[in-house]
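For this depiction, one protein chain was excluded, whereas all remaining protein chains were kept in their positions.
The block that comes next holds chain A.
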Amino acid sequence: MTRTGPIAPQAPHGPAEIAARVTWIGALDPDLRSFDIILKTANGTTYNSYLVRGSDGVAVIDTVKQEFTGAFLARLEQVARYDEITTLVLNHLEPDHTGAVPEFLARAPHVEICVSPRGVQVLRALLKDRFDDYKVRVVRTGDTVSLGDRTLRFLTTPYVHWPDTQCTYLEEQNLLFTCDLLGCHYCDGRLFNDAVGDFRFSFEYYFDHIMRPFKRYVGEALDLIEPLEIDMIAPGHGPVLRAHPRDYITHYRRLITKRLASETGDQKTLLVFYVSAYGATAQMAGAIYEGAAESDDVRVSLFDIEGGDVTPFIDLIEEADGLVFGTPTINGDAVRVVWDMLSSLVDIETKGKLGAAFGSYGWTGEAVAMVEARMQGLKMRVPEQGLRIKMHPTPAELEDCRDFGRRLAAHLAGRPMEREIDLSALLGS
């Protein structure tokens, strides 16, 4: 949702030099209140684009959202002629950074467009039948572009937060262009982190919603960035980080570090969550917990979802190796608190975690399969077919639950019982 709000304080009317021969030519969007649907911003955002002038070439680093094309081109035209621009670097091809690309290329069709290997796919979709009209160069970590006395060096940093993302390092000035990495949605025309208002909340909020699901890849990006000399970080959104830029890199490293790793050591962690209407699913949960807990290799925890809030559970799940959800089937569905948790998992990385589902039912029992499907959608592996029991479990069925827990623990511990089946058995299941 957008609405008319106050303009950003001291909004620059023209381009702003952020370092010698490096100019901010981006756009301010103080009215934005909801970005990508998934996150809010209380005072808008900026779409940062930069122009780097060397003795033998001029580069534009990223562009802006389509509706700000006019402001972007106006700022650009104050510091460079189109015919002297040699390079367009696209560190990330999401529309808020490439919205002005078609208009820019219409004016500077001769430029070399530098994108990451995966950026090519999106660029092809962006330019459609014009793609072959332009000079596109695929760049990887270590590749450079010379602008004479200025050199741009590329770092391939995928999944921060799209497959195409990369960073660009201006070698002679220790200046790193990071696009979404180390950015935030905060609009203040004073541009620099030591000049704008207090944006720390925005910085962490942005990390939580944009980068957190890709912690592993953020770590790989930091591995490439940390050895660099850094005097300034110029992201695609929010303040330019010229004061203590290394602190922001250190803070990102802190944000991606597992908190529980030292407590669990080499043990795998399995969380058993359940909600129960008449106690039957709770009985199943207890038996699954008992079975899994027999394994010395696995640290098992049991939680009644009704006794906790979603947010701390999500923190716990982020660092767990396996998740088991127990839900009764009510009105042909899993219950709401389970869906609330499962929908919240979009904020963290779940790929590769072990998942399983179980539950008691009275008539139909669809909930278990629904939860399994959601877990597969979250890129989890679901090695054991979900366990469903009609009404309250018998002692024999509780033993089945213990076996279920034992098998899940065996999968987590890396010693599952290998099975072989015919396709017909699979289709019949």
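Everything that follows uses one rule, which is that a contact is a pair of C-beta atoms (placed from the backbone, for glycine too) under 8 Å apart; a residue touches a chain by one contact, two chains touch by 3 or more; residues count from 1.
Basically, contacts and distances are computed from a predicted model.
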item: Protein that the absent chain corresponds to, by UniProt name, given "ATP-binding cassette domain-containing protein", "ABC transporter permease subunit", "Ferredoxin" or "ATP synthase subunit b"; value: "Ferredoxin"
item: Residue of A:Ser343, A:Gln376 or A:Thr394 in touch with the missing chain, whole complex considered; value: A:Gln376
item: Positions on chain A where the hidden chain makes contact; value: 117-118, 120-121, 163, 351-352, 372, 376-377, 379-385, 411, 416-423, 426-427, 429
